[in-house]
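This report concerns only the one structure given below.
Yeah, one chain of the complex is gone here, protein chain that is, but the others are all in their spots.
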Amino acid sequence: MTIRIDTTINGDRMEIDVDPTLTLLEVLRENLFLSGTKEGCGVGECGTCVVLVDGEPVTSCLVLAGDGDGANLETVEGLAQNGELNEVQQAFVNTGAFQCGFCTPAMVLSATALLRDNPQPDEEEVKKALGGILCRCGAYPKILEAVIEVTGEGA
Amino acid sequence: MKRLKDFAYQEPTTLDEAVAALAEGGDTARVLAGGTDLIVDLKIERLLTTAVVNIKRIPGLSGIDDLGEASRIGALTKVTDIEASTLVAERHPALSQAASILASPPVRALATIGGNVGRASPASDLGPALIVLGASARIRGTGGDREELVEALYTGPGRTSLACSDIITDFIIPKPAAGCGSAHVKLGKRGSGTDIAMAGAAASVVIAEGVITEGKIALASLGPIPFRATNAEEVLRGRPAAEETIAAAAEAAAGDASPIGDIRASASYRTTLARVLTLRALRAAIASSREVVA
Partner (left out) sequence: MTTYVGSRVARVDSVDKVTGHAVYGVDVALPGMLHGAVVRSPHPHARVVSIDISAAEKAPGVKAIVTGKDFPQLFGSAIKDQPFLAIDRVRYVGDPVAAVAATSEREAQYARDLIKVVYEELPAVTDMRLALADDAPLVHPDMHTYQRGGHDIVPHTNVNTLYRYERGDVETAFAEADFVFEGEYSAHALSHVALEVHVAVAEYDEYSGDYTLWVSTDRPFFLRDDLAGGLGVDGSKVRLKVAQVGGSFGAKGVPIAEAIAAVLARKTNGRPVKVELTREECLIASQLRVPAIMKLKTGVTKDGLMIGRSADVLWDSGAYTAYTVGVAIRGSQTIVGPYRIPNLKILSRQVYTNKGITGSYRGYGTTQVTWACESQMDEIAHELGIDPVELRLQNGYEEGDSYLNGQIMHGVGLKETVEVARDEIGWGSIDRQPAPHLRRGKGIATMIKPTMTPSSSNVVINLGGDASVQVICAAPEIGSGQDTVLAQMAADAVGVPIEDVSVPATDTALTPYNGPVASSRTTYHMGSAIVSAGAEIKEKVLALAGDFFGVDSEYLEMRDGEILDEDGERLIGLKDLLAKFHGEGFSLTAGGRYSSAGSPLLKADPGEEWISSIFWMFCTQAAEIEVDTETGAIRVVKVAASADVGKAINPMTCEQQIEGGVVMGVSNGILEDFKIDNGRIENASLADYKVATIQDSPEIVPILVESIHNEAPYGAKGIGEPAAAATPPAIGNALFDAVGIRIPDLPITPEKVLDALAAKEAEDL
């Protein structure tokens, strides 16, 4: 069985036929080859599968494909435009806010969403917003530094 | 990674269609709201299902409204929206605080209040807050609509009095009277938030001229369901809103608790937490009684 969903992904509107028992994460990675979104646990506990749904970071492993219908989805692949990194991506590069990079798409997306809603978050707000994404490499200090750098409040 | 097993999937657009689909699906039909518990339970095979009924296409089930003498929160309202609501923060601080520490931000952005209550986890964060706020749930079932106190819904770990075909549509929370305050605290293994409660406590108080005329305390992860600590509440009644009173109530709350030992904490540690968290919740509730918008 398939259902048709009408969705916008990184600005491209598309109608796709999907198996409704797949998760949004599986659709993105396997049907659409957007493998920048990672799966670290499959049950909402590590945060590496975060994508933006209507601007909000959500764990895409817990969303069924059908809920992609009518949604505006953003994945890490959509952040850089015309070969230019967005300001969060650029700050991650400048500060070295990643190591293995596996959580980076989720971190970058979540930080981007935070800064859209709240362009001047303090450190506690940044930590709270990113508190659901694990980084086993422990890049946290530099991730925090990167997000604060974007606010212009960094040293 | 673990894949979901096959199931039938439906997206009804009216409550009646959804109730009918659930009634037809029987014991193994499941309501899909936020999905943050259901998808996990299906993946780890704690639950089995043959039919998933996604109710998010039904209009009118989300939103936070001021009804004058009460607040209404639609069952599909996301936890992040409750967390962000100034109405909830001003009137019902316990619920606002519980919403702000439930799981993690990308999970809160999916999870719904109806799903959280319906899942009936003993470790529920919203449950104790709703209980002390005197919230009730409005329910649509095969027999029509009814309203029940949230505290009466819980019957056991993961179990409620709801029938398979029942759908919670919204929650009604009475507007607090003057001198009311409430608060919620929990402790997970990570002290930082983003965690499951080893124990949780919510409290609400009504204070008149320095005396607690009514106090409610509800506990989570300290028994099979989120429940009222009735002996502790008894201690509060008619006593001054002072440290001595709340210390005595906290002691009583430890007695009201009937925790089990599990992978998250031992029973004796939980009993200690019942006392400490009740103390902290009461302190915060009393402090908020001066700020709550009645």
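Here are some notes:
The letters A and B name the chains in turn, as written, and every chain counts its residues from 1.
Simple rule for what comes next: a residue touches a chain if its C-beta (ideal position, glycine included) is under 8 Å from a C-beta of that chain, and two chains touch if they have at least 3 such contacts.
Please read all numbers here as calculations on a predicted model, not as lab measurements.
Across the entire complex, the residue among A:18, A:32, A:62 or A:103 in touch with the chain not shown is A:103. Among the residues A:42, A:57 or A:121, only A:42 touches the chain that is left out of the figure. Touch with the hidden chain on the side of chain A covers residues 34-43, 45-46, 48, 75-77, 79-80, 85, 89, 92-94, 96, 98-105, 108, 126-128, 130-144. Taking the complete complex into account, residues 1-6, 44, 187, 189-196, 263-266, 269, 272-273, 276 of chain B touch the chain not shown.
Criterion: only the chains that are shown with their structure count from here on.
A separation of 28 Å divides the Cα centre of chain A from that of chain B. Interface residues of chain B, counted against chain A in their complex, comprise 1-9, 11, 32, 34-36, 39-40, 43-44, 52, 54, 56, 80, 103-107, 109-110, 192-194.
Residues 1, 3, 20-23, 26, 39, 41-44, 47, 50, 53, 56-59, 61-64, 66-67, 106, 110, 128-133 of chain A touch chain B in their complex.
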